[in-house]
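The block underneath contains the structure these notes are about, expressed in structure tokens.
FYI, not all chains are in this one, though none of them got moved.
Order of writing sets the labels: A, B, C and D. Residues in every chain begin at 1.
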Amino acid sequence: MQKEIIIAGFGGQGVLFGGQVLTYAAMDAGKEVTWIPSYGPEMRGGTANCTIVIAEDEIGSPLVKNPPLAIALNLPSFDKYEGELQQGGTLVVNKSMVDRGPKRDDIKVIFVPCNEIAEEIGDRRLLNMVAVGALLTSLPELSLQDVEQALESHMPERHKNLLPKNFEALQRGYEAAKAQSAGITGQ
Amino acid sequence: MVATANNLVYERPVGFTDAPTHYCPGCTHGTAHRLVAEVLEEMGILDKVIGVAPVGCSVFAYNYFDTDFVEAPHGRAPAMATGIKRVLPDRIVFTYQGDGDLASIGMGEIVHSAARGENITVIFINNANYGMTGGQMAPTTLPGMKTTSSPNGRDVETQGYPIRTCELLATLDGSGYVVRRSLHDPKNIRLAKKAIRLAFETQVRGLGFSMVELLSTCPTNWNLTPVESLKFVEDKMVSYFPLGDYKVSQSVAQVKI
Amino acid sequence: MTRELWEGNQAIAEAAVRAGLEAYFGYPITPQTEVLEYLSRRMPELGRAFVQAESELGAINMVYGAACAGVRVMSSSSSPGVSLMMEGLSYIAGTEIPMVLVNVMRGGPGLGNIAPSQGDYNQAVHGGGHGDYPRIVLAPASVQEAVDLMTLSFDLAEKYRLITFVIADGCIGQMMEPINLPEMRPVVRKDWDWATNGRMGKRERRILTSIYLDPYQEEKANLRLLERWKQAQAEIRYKEYFMEDAEYVVIGFGTAGRVSLSAVRAARQRGIKVGLLRPITVSPFPLGVIEDLVRHLSGILVVEMNSGQMLEDVRLAVRGRVPVQFYGRMGGVVPFPDEVLDEIHRMVSSKGATELNPRDAWYERMVATK
Amino acid sequence: MPAAKGWIEVNEKYCKGCELCISACPPDVMKLDTSHLTPTGYHPAHVYKDGCTGCAICALVCPDAAITVYREITKVVHATA
């Protein structure tokens, strides 16, 4: 099996780290994994995204055109990846930054108000973790525990104090996504 | 000019194209661009100008001036400018270069352009680091200053001492006008503009090589706010890179604007 | 032993350190700057030499000096910076001393962009500096392979006294993958019988130079290089995938090779008997392997991130006995697996045959589609 | 010179909210307008209270030439004269 995930958003939204957390989790789970960033033509600011590939054996291309899973933290990313997502794939969208609903009906779109949730937790920078938590509902290969474990073991000492809030963010995102899948969507 | 009510005091210079710059917020590269655009406009020479962009954050300078522009290999802008000026002596040719571009990889070209007394104008942005590539040490990085390639602060024993470019170029007979200015406050910005004007006047009159070094900020890689960055220039840089005129040839000294 | 997640550039740097790197001289350039930045901290903390040179010219000539002194030394850069090293590289080759250069290639020509590319293949493998000189060129396709090849690059450079390149691209340089790093090798200063490290009362003076005013002497030096080159043929390395029963084969190195792997897997799922040959040493090039393949193949597809450079080496091995097709993306564009899959389909349906020269045929298709 | 009345326009196409104008403004009548974002996602600067003299210092320090300055007087002072 092989799963590809793209996480996209503005420069400051923690896109790259969000991806790395999943990558660490996959590695610790004994899987093959690649993480690759890509910066838009603009050298600074602009949009950033990263692609994570998780597989059982040697990974070929670290880049994919039509991923089965994606996180869009802002509107441009939503526009782009809603188009490119694989049929039947799942797209987690940061509701806080988009003002429209889905266009495609052959993919599952999960809207999560990442900014709001993060601010409720008390650290707006955690919006990426909220989104990652939400994504996990559609990534059976990795459990919430796997990701928390990864954070625990790879977060630099000086940031360890932030762990609890990170866990909370993951949880809240996960629940928000579950709730929505369960029909109680935020729309 | 007759004074009227509702008077326009200042507006974006026409020499500055309407493209927003790609520079980080508060980066004084923009200020330097604006001053050059104002000067070229005021001198009425936009039409005759060919600019030479460097490799560095200002690699896209060509997008912002309403003049012809070329983009040089890293450090070679003065050589390209020489090639252009020699075949188009009646045009106005200037390079716009960062400190890595001009004082590191481009040292040979800048020294020899000055030695030849090439009739070109150089706008030299000294921001004490390599901005575009992510804030590595530059020849202008201050002793002890932390950069991504001097993580423990520049150790002069192993990484050497900052180069004072104006002082160095002032030793060359071909230099007509070589001065250092700063962009950290309104007063100095005004002085910087005057200097840029005089540099281009030097070229227009064929009085040899002219260069204005401008102490500039890099908030992004300095990890300071734009306002703090200006303070850093004022407090730290000016003392190591004294502002002043390092070479004003007799003929240039005559120039009245 | 537990795997660690490393970025390619930093892993390359750390692998070099563990291989006994004694001195690094470089100049910042995207997308390899992390190598320099990493070593700017790592080397001094180990008491080893690190200098951010004034330019790539400075860097390669510092490397030249340290190489003459007989230590393990390297530099790294990216395309435009490597072009500036051509004179120095030719001198080092002509002086017959070992050194390693990592080129994390980017889109070109000129300033181009910082995206992954394989446009410098010919520069690295065939042309480059002036004069005739062989060189060893290693092309990793993953962070782990890059790590492994760093140690090998120093060993080969010293064994054959040939300059050695590791050519990667921004994809490998900036990607993160779990890897196993080799043990830290102690720095052993071999006492080479050629190193100019001072007589120190032990021996006659030594001279290292690339000048031979007498052409016949220069020719002898050229022949020495060719002799070592001949011996270096023993070092050819490559990786094969799904080759047992393959009727068609895709050939690609580095990133293009691993992208092709995805395509080949997909093709296999569709029942196409296609395999992948991924050269790891592109110089010396696995000509012999291809010679053998040719016997029982119906078609070859060469995939590169350039306009068809390694393609010509493949064609020299094939010499018309099997149809060769080409697919390339240029200027920093990385092909997606499905593009390569389409090309595999095309090859199979056309029974591999192509009326035109593969490069011309590819060009026609490119302008038609792009 | 009598403090003449002046006003400015901040072009949101260019403003990046760097605050240089704000810290330079002599009468200190500028701040960022946190109520909304520019197309490129910055909070733009604006004059939030009376007292702008039209001295054009803000325009002089603005790296992005985002500010146009006017004032009602009978003598023209060029921003960077």
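Note that a contact is a pair of C-beta atoms (placed from the backbone, for glycine too) under 8 Å apart; a residue touches a chain by one contact, two chains touch by 3 or more.
Keep in mind that this is a model prediction, so the values were computed, not measured.
**Student:** What would the formula be if every copy in the file were counted?
**Tutor:** Putting it as a formula, the complex in this file is A x2, B x2, C x2, D x2.
Just so it is clear, only the chains that are shown with their structure count from here on.
**Student:** Looking at A-C and B-D, which pair shares more C-beta contacts?
**Tutor:** B-D
**Student:** What is the distance, in whole Å, between the centres of subunit C and subunit D, each centre taken as the mean of its C-alpha atoms?
**Tutor:** Inter-chain centre distance comes to 55 Å.
**Student:** Express in whole angstrom the distance between the two chain centres, defined as the mean CA positions of subunit B and subunit D.
**Tutor:** 25
**Student:** Which parts of subunit D, given as residue numbers and ranges, touch two or more other chains?
**Tutor:** Subunit D, residues with two or more chain partners: 40.
**Student:** Quick check: what residues of subunit C touch more than one other chain, meaning two or more?
**Tutor:** Not one residue of subunit C touches more than one other chain, so the list is empty.
**Student:** In the complex of these two chains, what residues of subunit C are touching subunit A?
**Tutor:** 3, 5, 113, 171, 174-178, 258-265, 334, 336-338
**Student:** Contact residues on subunit D for subunit B in the complex?
**Tutor:** Spelled out, the residues of subunit D in touch with subunit B are 6, 11, 13-14, 16-20, 23-24, 40, 42, 54, 56-57, 59-80.
**Student:** Of all residues in subunit B, which touch subunit D in the complex?
**Tutor:** On the subunit B side, the touching residues are 1, 3, 5-13, 16, 18, 20-21, 23-31, 33-35, 37-38, 185-186, 189-190, 193, 219, 225-227, 230.
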